[in-house]
Every structure is written in C-alpha cells, then in structure tokens.
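Only a single protein chain was left out; the remaining protein chains are all shown in position.
Up next, chain A:
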C-alpha cells in the first residue's frame, strides 16, 4: 500500500464535529424515549395499582356464592346474581339493537350514500356523538323510551340506551374497517360482473369482518361499565329477584316478559354497595369492580387478538 490516501486535516476536524453532532442527536433520542417511558409507566402503574387494590380488597368475596346470591342486608351473604344476569340481558339487548343498526349505517354511509355536503354533515355528527357524555344519553332515554314510548324503567330501555351510546363507536369503526379494503379488490369484483350488493356482502364486509367485530366488542366493553345513563333512566339498586326467564319448558318456549322487568347491572350494584356506610359492603364493591375490569379486559383482549389474526391472514 504505497499510495495511501492522506487524510486532510480539515476533513478530520470536520469528522469530529460530525461525531459530536451525532452524539447530541442520539442524546435527544434517549431523552425522548425516557420521557415516553415515564408517561407510559404513570398510566400503566396507576391502573395496575388500582386493579391490585380492588383485588386485594375484594379478595374474600371471590367465590361462587358471590355470583349466585342475591343482594342482602348482610354484606357477607350478599351476591351479584341479579346484577350479572341484569348486565347480561341488558347487553344482549344492546348487542341486538346496536350491531345491525351500526354496521348497516356504516356500510350505507361508506358504500351507498352519495358523497355531498349532507353526508359530510352526517359524518361530523356521528363522530361528535361518540363524544357526547353518557348522561345525556340517559336523559334522552328517560324522555324517549321511558315517558314517550312507555317502555318503563326496564331492561329493554337500558339496553336500547346503551345501544344508542355505542352506536357511533360501531358506525365509525365499521366505516374505518370498510375503508381499509383496497380499491383494487372492489374493482376486481366489479370487473367480473358482480353487483354492488355482491361486492359489499361477499367482499367488503367479508374482508373487513375482523375490524367491524373489533369495533363492536370495544363498544360492548364500554357499555358494560356505563353507570350514569342507567341510573338516569331509573334502574333499581336493590333487586332480589331475577327477570322472568327468556326460555321456558312449555310452548311458546320463548317469552319476552324479561324485557320489561326491573333490573340492576354490575356497575350500579357496585355503586350501591359503595354508598353504604358499612365497610363490609365495600369489600363487595371492590370485588365487583375487579370483576368488571376483568370482563372489560377480556373483551378488549379478544378484540386485539381478532384484529391481529385478521391482519396476519390478509395482507394487502
């Protein structure tokens, strides 16, 4: 190696400068990463502490009796039976009312509605509705379902109220899921002679099913913890009976009396226990809180799992 390149002094000096600059920039990187991590930890640890606290407080009540007993004047023998059955029934009304309506509206807005100022207006309103405080829905329901339609302070009223509440969530997530289907796939389907309905039902909805389902589950997990609108419509807090069974052994096998039954739901039961002076009831409240959180986490976890799996299977 005879003619090695002779480094110029100016280049060397420059190199040092460049290295110093890179070091500064890397420092900025690390600083931001640390700030982000701290922010994340504050959020995460707070939630975790809350959850652990609830579990520790409610620990004595984690047994089957707690699930199979009605509320009682004695804290030790009070249970969640009427509350979880109520929640289940209310949520099924919510599901049955909000999902077809929300998914249908989402599909219509995205695929069929002409794009003009009116559809823009609807879009803005739907998005805004998702941010309306839930108690407002409660007031609306009190006026509309309870007084005008005369549905009473019943399961069907609560279910429809929560249905209204999650409707914007379902509509928005349906639209987003549909929008992620590439134009090329739609054109491919149209090009072989498919009608709009065939394209929508056999392709668009089919491929965006995971996304739509995710939105539905997230909406439902929001509904399960809602308290304010249910209190507003006048749910009872102490219920020592179950609604009439939806199925029976004799014909007509199905009956819908349960829809108009009084009810309570998990968060209201929790609220009611919490507002008692006797600290023994607070144990029950903590246990209920932990159960609500676990159910919500499970639902959200399912949504994430579904989304992940659908994404893995279909790559555009």
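The working rule: contacts are C-beta pairs under 8 Å (C-beta built on N, C-alpha and C of every residue); 3 or more make two chains touch, one makes a residue touch a chain; residues count from 1.
Rule of thumb we're sticking to: contacts and distances are computed from a predicted model.
Student: Leaving aside the chains on screen, match the unshown one to its UniProt name from "Hdr menaquinol oxidoreductase iron-sulfur subunit", "Gluconate 2-dehydrogenase subunit 3 family protein", "Peptide/nickel transport system permease protein" or "Phosphate ABC transporter ATP-binding protein".
Tutor: "Phosphate ABC transporter ATP-binding protein"
Student: For a quick check of understanding: of A:88, A:149 or A:188, which residue touches the chain that isn't displayed?
Tutor: Result: among the candidates, A:188 touches the missing chain.
Student: Since one chain has been left out of the picture, which residues of chain A touch it in the full complex?
Tutor: 114-115, 182, 184-195, 198, 203, 207, 313-315
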